[in-house]
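Below you will find the structure I want to go over with you.
Every protein chain except one is present and positioned as in the full complex.
Chain lettering (A, B, C, D and E) follows the sequence in which the chains are written, and residue indices restart at 1 in each chain.
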Amino acid sequence: MSTIPRPQNPEKNPRVKSVFEDIRATRKSDFINNLWHYLAFDPDLLESTWRDVKEIMTKRSHLDPITKELIYIAVSIANSCEYCIHSHTAAAKSKGMTEKQYAEFLSIVSLAGRTNHLLNGIKVPIDKEFNHESN
Amino acid sequence: MSTIPRPQNPEKNPRVKSVFEDIRATRKSDFINNLWHYLAFDPDLLESTWRDVKEIMTKRSHLDPITKELIYIAVSIANSCEYCIHSHTAAAKSKGMTEKQYAEFLSIVSLAGRTNHLLNGIKVPIDKEFNHESN
Amino acid sequence: MSTIPRPQNPEKNPRVKSVFEDIRATRKSDFINNLWHYLAFDPDLLESTWRDVKEIMTKRSHLDPITKELIYIAVSIANSCEYCIHSHTAAAKSKGMTEKQYAEFLSIVSLAGRTNHLLNGIKVPIDKEFNHESN
Amino acid sequence: MSTIPRPQNPEKNPRVKSVFEDIRATRKSDFINNLWHYLAFDPDLLESTWRDVKEIMTKRSHLDPITKELIYIAVSIANSCEYCIHSHTAAAKSKGMTEKQYAEFLSIVSLAGRTNHLLNGIKVPIDKEFNHESN
Amino acid sequence: MSTIPRPQNPEKNPRVKSVFEDIRATRKSDFINNLWHYLAFDPDLLESTWRDVKEIMTKRSHLDPITKELIYIAVSIANSCEYCIHSHTAAAKSKGMTEKQYAEFLSIVSLAGRTNHLLNGIKVPIDKEFNHESN
Partner (left out) sequence: MSTIPRPQNPEKNPRVKSVFEDIRATRKSDFINNLWHYLAFDPDLLESTWRDVKEIMTKRSHLDPITKELIYIAVSIANSCEYCIHSHTAAAKSKGMTEKQYAEFLSIVSLAGRTNHLLNGIKVPIDKEFNHESN
């Protein structure tokens, strides 16, 4: 159940149509996932969200595509965003993530969840050696 | 300020000494960061934490070392674990993370934070196409 | 699926009946949403929860009713409380929130989600100018 | 302690200088808070962050300025972003938030924190009446 | 650094004085921790917060005092509330929590942090056997 209805025929709005066409062209696929359909209720929100997702996830190049998806999923797990977890896990698989990599990813995410709680509990002071100034 | 005092001369306990020696040997460094000093108050907690950190972060091999650190930091940022953020950002730098990679990492983490909040707000239904069964 | 069953005929308990009647009178509506039905399993919990929701959300007056709901939803999104998101988004709509306001609200919530992650990642030091003492 | 050093003389970079000048002009103030100084380490990150903060927090107009800050702070509290809490609480005060409004805001945020935990614990099913389709 | 200044001579306000005297009497101690001093800026917030802390943490009786503090700390760790972690860890110690109990508590909290992330990542479907109806 969503807080807003799924817009019907969103591409009747030319701004929405333009974004949808760019999504299809960028991804070389006709499939437009629900996120974009729902965001079509407000073209400003749709345009600014797609602009940044396209810019960051498809264009930049200092990290490889699977690593970028794994970082995205890691944050989404910690924030309990179910849609984000599913959409980016599917994206990671489509970009070639193996089952072994996924299992290792899950073990790192859950190890971090564990030590995050342990350290937030004890509040260990931060070592001065971690300071960038001392490097 | 921590919830427990930093143990004095922790290596007088042979179980602690054994873990500390393994940390030094595994990392090829004499530096033992505060986390392990504080955990020395309970050798069970120290041993099981180090066992898993060593197993997951230093031994497995389906993801490269920098990617593993980035996944760790991503979870730690979302959980606001300041110690974890600093220790693993320092680790990522020492393993070769460039400034450009770090900036791109931060842009992905903050993009995920943004869409996590947007989608948790709207509660967009999950596309059936994301289902592994339909692959 | 809930962790406790929905109590049957909760108003047989006079303390529950009294709270339910106050909810109906305060809201000028016969509709009692599920939250209150489930809390009826423990009259103490029901009474103290309703007392504070009534006190804070319906009586105080330094912020307008829609603003109060938006603050409530913002926290609920960040905490991934699906029930709270739905009940208070419905409340905001019933109090007159427009679609444009909702879209702007979502853009602020997601911008905050983004900069929260960016700043928690970098741990920028807090400007002394923000200190109330210096105002 | 931050994960990156504060850039020295950031305005020697013309892209940074351009953003800083726009911040000063938009805010009608010479004060540039630390966030922007640190982001100057990566002009892409600086430009895209400022573009969206300016667009959403200073230009749009369906919610009043104090309400926008309160929404921002609410998310930041739930995400434990200390810098964000301080910078936007200072902004809300500078825009005229009274002490009574702030106390009421805090009571709403903490009430939401309370019911979020209560409902996430019980997992009360969502009332069909909250569905936008039934409105 | 706090968002509000610490009120000077808060007990000049009779409502604040009354709460402070009740705190001292309830706890059989002259020490009033900072939380109450700061909340004194708004007597409504002070009274309602103390009323509930007193009611829940000192009066009710189906769980023993140390267990109640451990539940409180567990939530506070997951929410990264540093003040709450420190104040309730100190309270648990003063009520007799041993070092062994604290170490075991930390191991449970961090185990939960680990499996929370693992299960939020995989989204394992909930067993029908967990349903209270089937008990």
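The criterion applied here is as follows: a residue touches a chain if its C-beta (ideal position, glycine included) is under 8 Å from a C-beta of that chain, and two chains touch if they have at least 3 such contacts.
Bear in mind the structure is a predicted one, so any value in this text is a computation, not a measurement.
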Among the chains presented, those that the missing one touches: A, B, C, D, E
Residue in contact with the excluded chain [from D:Val19, D:Ile77, D:Met97 or D:Ile126]: D:Ile77
Contact set of chain B toward the excluded chain (per top definition): 1-5, 48, 52, 55, 126, 130-133
For chain D, the residues touching the chain missing from this view: 73, 77-78, 80, 82, 85-86, 106, 109-118, 120-123
Where the unshown chain meets chain E, residue by residue: 1-4, 31, 33-35, 38-39, 45, 49, 52-53, 56-57, 60, 62-63, 67-68, 70-72, 74-84, 86-87, 89-90, 93, 98, 100-101, 103-105, 107-109, 111-127, 129-130, 132, 135
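Definition applied: only the chains that are shown with their structure count from here on.
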Counterpart interface for B-E, drawn from C-D, B-C or D-E and sharing over half of its contact pairs: D-E
Rounded Å distance, chain A centre to chain B centre (Cα mean): 20
For chain E, residues contacting two or more additional chains: 1, 3-4, 48, 80, 85-86, 106, 110, 117
